[in-house]
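Here is the structure we will look at.
Heads up, one of the protein chains got dropped from this complex, but the rest are sitting where they should.
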Amino acid sequence: MLYPLVLIALAAAPFALVARFAGRDRIAWGLALIPLAIFGLTLAQAGSVWEGGQVVERIAWVPALGLDLSFTLDGLSLLFALIITGIGTLIVGYAGHYLATDNGLGRFLAYMMLFMGAMLGLVLAGNVLTMFVFWELTSVTSYLLIGYKHDYADARRGALHSLLVTAGGGLALLVGLLLLGQAAGSYELSDILAAGDVLRAHALYPAAVVLILLGCFTKSAQIPFHFWLPGAMQAPTPASAFLHSATMVKAGVYLMARLSPALGGTALWDVTLAVVGGATMTFAAIVAMRQFDLKAMLAYTTISMLGALTMQIGLGGKYGAEGVATNILAHALYKSALFMLAGVIDHECGTRDLRRLGGLRAYMPRTMVITALALLSFGGIPVMFGFVAKELMLEAALETELGAMLSTLAVAAIAVTAGAYLITGWRLFSNTFLGQRSVAAMQQHITDPTPGMLIGPGVPAVLSLIIPLAFLGPISSLIGPASAAIYGKPLEVKLALWHGVNTALLVSLGAIAAGAVLARFGEQLANLRGWPAWMRGDMIFDRLIERTLTGATTLTRTIQEGRLRRYILLTALALLVFVGVPFVGFGISSIRFDLDPQLQFYEILAAALIPVGVIATINARTRLGAIIAVSVVGAMVALLFVLFSAPDLSLTQLLIEVLSTVFLLLVFSVLPVRFENFSAAWVRRRDAIIATAMGFLMGGLVLATATNDAFAPLAPFFLENSLEKGKGANVVNVILVDFRGFDTLGEITVLFIALLGIYGLLRLRQGKDNVAPERVTTTEPAAEPVDTKR
Amino acid sequence: MVFHLFIPIITPMIGGALAVLFNQQRLVARAIALISVLINLGYGLWLMSVVPATGPLVAQASGWFAPFGISLVVDGMSALMVMLAALLMLTTIIYSFYSIDEQREDHFYYPLLLLLLLGVSGAFLTGDLFNLYVWFEVLLVASFGLITLGGSRDQLEGGLKYVVLNLLGSTAFLAGCGLVYGFAGTLNMAHIAERMATLANPGLQTVLAGILLFAFGSKAAIVPLFFWLPSSYHTPPVAVTAIFSGLMTKVGVYALYRTFGLLFQNELATYGPWILLLAGLTMVIGVLGAVAQMNVRRILSFHIISQIGYSVMGLGLASAAGLAAGLVFTAHVMIVKMALFFIGGAAEQIYGTGDLKKMGGLARREPLLALFWFLGILSLAGIPPLSGFIGKLILLQVGVSQQAYLITAVAAGTSILTFFSMLKIWNEVFWKKSYDDVNRLPRVPFGLLAPGAALVILSVALGLLAGPLVDYNAIAGQQAFDRNVYITAVCGADGCEAVYRAALK
Amino acid sequence: MIILLAIAIGALFGGATYLVLRRSVVKLILGLILLSHGVNLLIFTMGDGVRRGAPPLIDASGQPPAGVADPLVQALILTAIVISFGFTAFVLALAYRSNQAAGSDDLDDLSTTDRL
Partner (left out) sequence: MHRNELPPPNRLPSRSTPRDSALYDSLILRTVSRLMMPLLLLLSIYMLLRGHNLPGGGFIGGLLAASAIILQMVAFGPKTARRILPVNYLLLAAFGVFFGAIWGLPAMVAGLPYMQAFWLPEPIPGVGKLGTPVLFDIGVYLTVIGVTTKIALLLVEEPILFPLPAMKPSPVETEDGV
């Protein structure tokens, strides 16, 4: 019952296109029934998971490559699947309102459903290659969603960045997974997870870990790959809410969590994750404080939380596992709500710039309440779900086995981050809802949106409050198996709002206090100048792209520079290397000189006239002289043929020589009568050296091969059978028309085709552009429109 | 002995001659072309269905037995290639119906296509080295005719480079052919393989293998022998570029596989690392060329080179699994690359230019074209579940399992640049707002869209149903890498040398 | 004899290489012609020995004369000669047309299709 879930979501994509033709919001809520149904179906299977079991399925795809579509539902997959479909339901419905006036809604929803299917497949995959398949699909659908408003250069840029970074990481991941599979002897997750000890001792382990982490870090926007995520905010807000906060970016976290029982437990894995995660968390939290764009602010806090999750996986232990699972859920709830709310504000006010907003409490009271709930959870204020999650994070930092130093650092980082969250949350809230109504917002009549639009953010925001108050028990049974999967061992989880007064609580309270104090100075902090360009990842990446382009252009100009003789030169040099080097190395010893005492004078003469003719051709000053010299060479070749027992060849050669000369004379009549020296002296010298080398090589090859009697030739067979079986006394002709008549058939076809080609060449002359006349664009392109509302 | 093995050769040959004779009636010429190709396609499919089970099929031209007569040998690799050649030619002919002007038709466009198919099929089928040369020349001269047909300045310029550099490669092949005969005394490929396996003069054999590597390398457009390709491929009509991209270099790859899988397998130990080096360079230089270009077809042309690197990588891995992987990749790239040429070409055709800077806005104007293009570039970049992913995965897997980490890394790294350069086209041609009013452009007619779309759908299908493809090529790779299978099929269990001795008493 | 032919072959290949590296389209073509001569002679020497006065014709006795020349290479060369004739004619026509289109017989002027 697993793969149908994925299939349903994927199959819904074409269906979504219908939205183009019908009432927007209703269609969207109708479509939302599909994720809702998947949610229900998944939940229906939760029972067996909660009893400690797994649901496993497998469809053969490419068995020879170990690439099967295998699916497993365990605690961790279940948690993710429920988040994806649950939040997905709300967001699909929300999108109908958000994009109600957009003609592309159908396309948008189709991408969303595709993405949902891919994401479901990713978390349900029971085989790392299957997982990778869906991993890449999420990158691609994300690209399409970020670039949804592709008329704007920023949207294209953001989409390109996100795809290049995540797909580049994906490649590293693929190689890493292949190494992992190689080491474990299987690509099945269950086998890999069971082979933890073997893997950690394997020689490929470090390489595999580094590559896999590259994949995860890029996907989950860890430093220094974080920059694509703010760029991805070019996507329409429902997509941001779904992909870039609740689901896709967590794929990296998911994979790290998934593999940590097998790969974790080493300094390489644990410390890398803890340090990179911690750094990302703190850095992004501080950057978030300074943003003015609502979505950018949320994007940075998302990066921060992704760092926090990564860090907790690295910190490990029981609390690490519990913390990861709990934080994933808590974050998904409040962050998707916040994104949707940002969309609501944007939608209603026409801007999401904090400097232009303000005083909305009077006009959008419902929105304000929901925002407040979500922000409380985000800030980790007690009784909210975010608080429970943050406590676990602190426990993980305190209880980690990575040593006192890292533990202390982690605690400090969490405290700073928590404080920064408070500031961010406060800034967001106060600048939007409190104070005076700003000039920008005054120009239009502003109210709460339709209730339908508030369902999306409302449900998760309210859940953030209700869960810790009323449903900690049921949620524990969801978090428990998930934590167990991360921990790698069975785990009893009992979430609680109140753990008593312990270190975690104290730190937590300290952070709240510190944050409250800091909030007073928030504005000053926010006014700090932005990061210099060389420190901004997206700028660096732009420059990297630029450098790649210019580098590639320079390289290509150098290599493919246009002149035929340069190409010929390189080709000749390549031949000298490909053949000359092995010849000098291995073949030259095979040369034998057969000095024939009976050599006749005219034989020597004929052979000697060939080099003479060649040199005469080279040195010819006139066209006619060159043609004559070449003809002499041809005649001498014919003479050699007749001297050495080849009358047929000789005749043919002579006739062809005559005809070629006629053709040469005909065609060359348009070309200049006299030649000059075409090249500088040194060029001629260089070419002469290459030509000499070529001559020696070919002559040497002939000597080495022709004097070698390793094997008897086929020839006697033809001599023996020509008359009797071929009915002819001229063996050459019998070979041509019978023994190897098939060659001759091809040969006359060559002649015939050459004629067709020449006919076309001489009789068909078309203008410069064969396709259609060049269209002239005289006007400069208009500047691209600036997007004000996204 | 399978007497009808000649069908894929005879059909286009007689078809080509007849199409010239009836060239005055355009419809007749078209019909002849279509029918010939369909026959080849059907026969190729039949071959693919039987060869994995029966092993190589053999026929002797003129009835003279091997190693004296010319053998035709079809193993898994040949059958696949024969089928693909016909399939791709079919799409090209259909595309040509809608895109080729009447003047070209009057100047023997369809006969040239058929004769190109003749050369390609002959090269895939023959089991005789000199006969291979002849078919190479057939396909080469047909390609000369096609690339220059039309006679615009660009075509002539590019054509001259194409012709001269290819002639040099051909000459090297002919010389190599002669030297192989001089050394081994035979031309039958099975017989050559058998004699070479005795290692009578390993030094000389290494040199001979070097010549063939050069000759076929220049046909396959590996570094540093690719110059002819980007100089010329963007100059003829789209249909011609497309079929060239599908077939020409792949014949070179096929010949390289034969050379080192069969004739000079012993030399693979010596050349393997160097082939891998060349493969890596080919991938990187090719893709950087693509990154640098700003024209749809020129980008795609450089990609051909880059992808040849992957095909050659399969050979450099020097194992049956490597060949199988290379074949899977080659089959995939033949299909997808042609599809992209068709689709990009259709865009070029309606826009009147292939210059990225002048194009734009086609995502809205031509959603179907955009859809298939996007799927195509995903496939080319190796995104699952399309065929490109299978091709990339199998190559990387073999690379990893054979500890060829460096080339594996290069192959993986190259594909992100591939993706980048393809996205460049996507961004500029489809997503970017057009400076012009796109709605004034003519719509892409069905006939220009269908061939590319069909090939993209095929790529999707090959990805989703990759099991049979991979299984088939595993067998094909084994057949191509096991000299005894080939020799036994051609000369019997005792081998060609025994036949040779018996025939000469 | 083989050494004699080897020298001729070396000269042909060397001269051809030099000629195809020139800028003149005429010399390029002449180089290609020399190249085909070189290859033909090369194949010729690859036969079952190079013989004098023993063409591969079967006389009235019905038996090939002793020490007869290798007929196979001769057939191969015949094929090669004819093929290279076809190519030479094609290249001639192409050179003529490209010369006409570009208005120059300097090959270095023909580099627009690679311009980036």
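Lettered A, B and C in written order, each chain numbered from 1.
Methods note: a contact is a pair of C-beta atoms (placed from the backbone, for glycine too) under 8 Å apart; a residue touches a chain by one contact, two chains touch by 3 or more.
What you see is a predicted model, and the numbers here were worked out from it, not measured in a lab.
Asks: Based on the whole assembly, the unshown chain contacts which displayed chains?
Replies: Listed by label, the shown chains it touches are A, B, C.
Asks: Based on the whole complex, identify which of A:F15, A:F696 or A:Y759 touches the chain you can't see.
Replies: Considering the complete complex, A:Y759 is the one touching the chain left out.
Asks: One chain isn't shown here. Among A:T408, A:S589 or A:S669, which residue touches it?
Replies: Residue touching the absent chain, from the options given: A:S669.
Asks: Kindly note down the residues of subunit B that lie in touch with the hidden chain.
Replies: That gives, for subunit B, the contact residues 1, 3-4, 6, 10, 13-14, 16-18, 20-21, 59-63, 97-99, 101-103, 349, 445, 447-448.
Asks: What residue numbers in subunit A mark contact with the hidden partner chain?
Replies: On the side of subunit A, residues 566, 647-648, 651-652, 655-656, 658-659, 662-663, 666-667, 669-670, 672-680, 683, 686, 726-730, 732-734, 736-738, 741-742, 744-745, 748-749, 751-752, 754-756, 758-759, 762-767, 769-773 touch the unshown chain.
Asks: May I ask you to list the residues on subunit C that touch the chain which is not drawn?
Replies: Considering the whole complex, subunit C reaches the absent chain at 23, 55, 57, 78, 82, 86, 89, 93, 96, 100, 104-106, 108.
Following the convention adopted for this analysis, only the chains that are shown with their structure count from here on.
Asks: Using the touch rule from the top, work out which pair, B-C or A-C, shares more C-beta pairs.
Replies: Result: the pair with more contacts is A-C.
Asks: For subunit B and subunit C, what's the span in angstrom between their mean Cα positions?
Replies: 28
Asks: When the C-alpha atoms of subunit A and subunit C are each averaged to a single point, how far apart are the two points in Å?
Replies: Whole-Å distance between the two chain centres: 50.
Asks: Give the residues of subunit C that touch two or more other chains, as numbers and ranges in rising order.
Replies: 20, 28, 42, 45-48, 72-73, 76, 79, 83, 86-87, 90, 94-95, 97, 107, 110-114, 116
Asks: Which positions in subunit B are in touch with at least two other chains?
Replies: 130, 134, 137, 141, 144-145, 148, 151-154, 160-161, 164, 168, 175, 179, 181-182, 185, 187, 230-231, 292-293 - these are the residues of subunit B that touch more than one other chain.
Asks: Within their complex, state which residues of subunit B touch subunit C.
Replies: The contact residues of subunit B facing subunit C are 130, 134, 137, 141, 144-145, 148, 151-154, 156-161, 163-164, 167-168, 171, 174-175, 177-179, 181-182, 185, 187, 230-232, 234-235, 292-294.
Asks: Sort out for me which residues of subunit A touch subunit B in the complex.
Replies: Touching subunit B from subunit A are residues 60-67, 129, 132-134, 136-137, 140, 147, 150-151, 156, 160, 163-164, 167-168, 171-172, 174-175, 178-179, 182, 207, 545, 548-549, 551-553, 555-557, 559-560, 562, 564, 567-568, 570-571, 573-575, 578-579, 581-583, 585-587, 589-590, 698, 701-702, 704-706, 708, 710-714, 716-718, 720, 738-743, 745-747, 749-750, 752-754, 756-757, 759-761, 763-775, 777, 779, 781-782, 784-785.
Asks: Flag every residue of subunit C that touches subunit B in the complex, lowest number first.
Replies: These residues of subunit C touch subunit B: 20, 28, 32, 35-36, 39, 42-43, 45-48, 72-73, 76, 79-80, 83, 86-87, 90-91, 94-95, 97-98, 101-102, 107, 110-114, 116.
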